[in-house]
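Removed: one protein chain of the complex. Kept in place: all other protein chains.
Labels run A and B following the written order; every chain starts at residue 1.
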Amino acid sequence: MQPVMTEIALTVNGREARLAVDTRTSLLDLLREHLDLAGAKKGCDHGQCGSCTVLVDGRRANACLALAVAHQGAEITTVEGLAGGEELHPLQQSFVDHDAFQCGYCTPGQLCSGVAALAEARAGWPSAVTADLAADAVALDAAEIRERMSGNICRCGAYPGIVAAVAEQAAR
Amino acid sequence: MRPFAYEAAADADGAVAALARGTAAARYLGGGTNLVDLMRLGVEQPELLVDVTRLAHGAIEPLDGGGLRIGAEVRNSDCAADRAVRERFPVLAQALLAGASGQLRNLATTAGNLLQRTRCAYFQDVSKPCNKRAVGSGCPAIEGDHRNLAILGHSEACVATHPSDMAVALAALGARVVVRGPGGERTIAMPGLHRLPGDEPERDTVLEHGDLITAVEVPGLPWATRSRYRKVRDRASFAFAVVSVAAALDVDEAGGTVRDARLALGGVAHVPWRALAAEDALRGAPATRESFEAAAEAELAAAEPLRDNAFKVSLAHNLIVRTLLELAGA
Partner (left out) sequence: MMAATPAAATPAAATPAAAPPATGAIGVPLARIEAREKVTGAARYAYEHQPDEVAYATAVPATIARGRISALDAAAAMEVPGVLAVLWHATAPRLQPVADGELAVLQSGRVAYRGQFVALVVAETLEAAREAERLVAIGYEPEEHDSLLREDHPGLYAPETVNPSFPAATSDGDVEAGLRAAAVAIDKTYRTPALHNNAMEPHATVALWDGDDLTCWDSNQGAPAHRATLAQVFGLDPARVRVISPHVGGGFGSKGSPRPQLVLAALAARVVARPVKLAVTRRQMWAVTGYRTPTIQRLRLGADAEGRLTAIAHDVVEQTSTVREFAEQTAVATRMMYAAPNRSTSHRLVALDVPTPSWMRAPGECPGMFALESAVDELAIAAGIDPIELRVRNEPEVDPHSGHRFSSRGLIACLREGAERFGWAGRDPAPGVRREGCRLVGTGVAASTYPVYRRGAQAFARAEPGGGFTVGVGAADIGTGARTALTQIAADALGAGVDEVRVELGDSALPRAPVAGGSAGTASWGTAVVKACRALRERLDGEHGGVVPPDGLRADADSEQDVADQEPMARHAFGAQFAEVKVDLDTGETEVSRLLGVFGVGRIVNPRTARSQLVGGMTMGMGMALLEESVLDPQFGDYVNHDLAGYHVACNADVRDIQAHWIDEEDPHLNPMGSKGIGEIGIVGTAAAIANAVHHATGIRVRELPIRLDDLLWAEAADGS
C-alpha cells in the first residue's frame, strides 16, 4: 500500500516549515528525522517516558503520540528553541547549576515540561497533590513540582536537581 | 503501521459522514494518545483517521440545575483546571489530575479518555492471543499475569479492566454521554456506556461504529461539592490505578445519617464500576465506620478475584471505607 503523503505547514522554534509528510509520521519523527531537530528524544515512543516532550502552542505534549498531520498550523517549541541565542533560558541555567541531569537524554523533555509546568502553575492549574482545588493560586512547593514533573522519567535519578531547578524558577 | 488517510472534519455531521464513507477500519482521532499508541503496536490498523479535535466541541458550558456540559474535545487538563468543574465536581477534577501525566492530559480529550482501551498486557501484544483483540483466540491473562486485572464482572473470555480514571468519576456522577450517529443524536447514561465482557469482549462499549461523542453532560448535584477521588497505584504518580474510588456523600449533619451517596470503583472491572449495592446500603444509614464497612461488604460480596489479585478486594474495601470516612469528616 502506498504511503499517504500530506502537505503540512507549521512553525518550529519561530521558523516556518512546509513539507510533505507521511500521515504515519509522528511529530517527534518529523522533528528528529526530517527537520534535523534531534533535541526532543525518543525514549519509548509510547507516551510512557516524557523524553519527547515539546511545547505545542505553548503547552507541553508528548511528540511521540502526536501525529504530524494533525498539527497543521501549530507552533512548536523544542529544547533548541528555548534559549535566546547565546543566552540560556533561565530554567536551562538552573538545570546546569543544580546538576539536574547526568546522561542528559531525558533533559530536553524535562526542560520543556518544566517550562510548561511553571506556566501551568502561574495560570492557577491544580495538580493531584493540590489540597485546595478551589484556590486561585498554587504555590509550587517540592511536592507540587514532583507531581507535575512525574511525566518525565529520569533513569539516572536526577530528580532532586530537577526539583531544585524548577523551584528556583518558581521562586523568581 | 499501515498507511492511512487523514481528514480533519470541520463539524460533527461532516465527521460522522466521513467515517461512514470509510470502511469498518476508520477511526475518529482525538488526542491520539491511546489510538496512535495502539496503532504503533499493531493493535489498531485503521485505513482512515477522521480528526475530531477541530469541531466546535471544545467548551465547558453550564446546564440548568447546576450541571455542566463538557465538550468531547475538551482536553483533560483544561477540564481539570476549569473553575466550575473544580468547584461543583471536585471528584471529576481529581480523577482527571490523577490520570496519566501533565503532557498527556494536554493532548487527551474527554471522548478519547472515555473510549481508551484496556492496558492488559496481552491485549497490547499482537504476538499473543487475546479475545478482545483477536476474537476467539483465548485469554492468556487468566493463567498468566493478572495481578492488576478484574475482580468484578469478568467472564471466561476476558478479565481486562477499563483504565480510565475520569470515567470512574463520571460513572459516580451519573453523567450522560451525548452521541451523534449516522441515525441522529442520542444520550447514553453512565455507567451504561461501557459494558461487561460476557462473551463479546471485543466490544468495550455500547457504541456502534460511526458513533461520535460530542459531549458529556454532568447533571447538577449540589452535594457533589463534598466528593473526592482516591487512587491507589504502584508508583507515586504516572501509573494506572490498582484500585480507585470516586465518592460523593450527602450527610444530614443534624441526624448524622447519610441522605445520599455516590460511589464508583476503578481498576476492578471491564467498566467503571458504579457501586449501587453500596449506595443502597448507605442511604439512610448512620454516617459511621460500621455503615461504611457494611456498604463496602455489600458491594464486594460479588467479587470473584483471580489467582493473584485477591488483595484488590481488601484494598477496595479499605479504600471505600477510608474515602467515605474522610468525606463524612469533611
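Throughout what follows, a residue touches a chain if its C-beta (ideal position, glycine included) is under 8 Å from a C-beta of that chain, and two chains touch if they have at least 3 such contacts.
As the structure is a prediction and not an experimental result, all values here were calculated from the model.
Asks: So one chain is hidden, and I want to know which residue out of B:A81, B:A111, B:L193 or B:V232 touches that hidden chain in the complete assembly.
Replies: The missing chain is touched by B:V232.
Asks: Have a look at B:E47, B:D125 or B:E297 and name the one touching the chain we're not showing.
Replies: That would be B:D125, which touches the missing chain.
Asks: Since one chain isn't shown, list which residues of subunit A touch it in the complete complex.
Replies: 1-3, 22, 24-25, 29, 32-33, 36-46, 48-49, 51, 78-80, 82-83, 88, 92, 95-97, 99, 101-108, 111, 145-147, 149-150, 152-163
Asks: Counting contacts across the full complex, list the positions on subunit B that touch the omitted chain.
Replies: Considering the whole complex, subunit B reaches the absent chain at 1-3, 40, 42, 119, 121-122, 124-125, 127-128, 140, 143-145, 147, 232, 234-240, 242, 311, 314-315, 318-319, 321-322.
Throughout what follows, only the chains that are shown with their structure count from here on.
Asks: At what distance in angstrom does the C-alpha mean of subunit B lie from that of subunit A?
Replies: Distance between chain centres, rounded to whole Å: 27 Å.
Asks: Name, in rising order, each residue of subunit B that touches subunit A in their complex.
Replies: Subunit B residues touching subunit A: 1-6, 8, 29, 31-33, 36-37, 40-41, 49, 51, 53, 77, 80-81, 86-87, 90, 93-94, 97-98, 100-104, 106-107, 236-238.
Asks: If you look only at subunit A, which of its residues touch subunit B in the complex?
Replies: Where subunit A meets subunit B, its residues are 1-4, 6, 22-24, 26, 45-47, 50, 53, 56, 59-62, 65-67, 69-70, 72, 113, 116-117, 120, 123-128, 130, 133-134, 146-148, 150-153.
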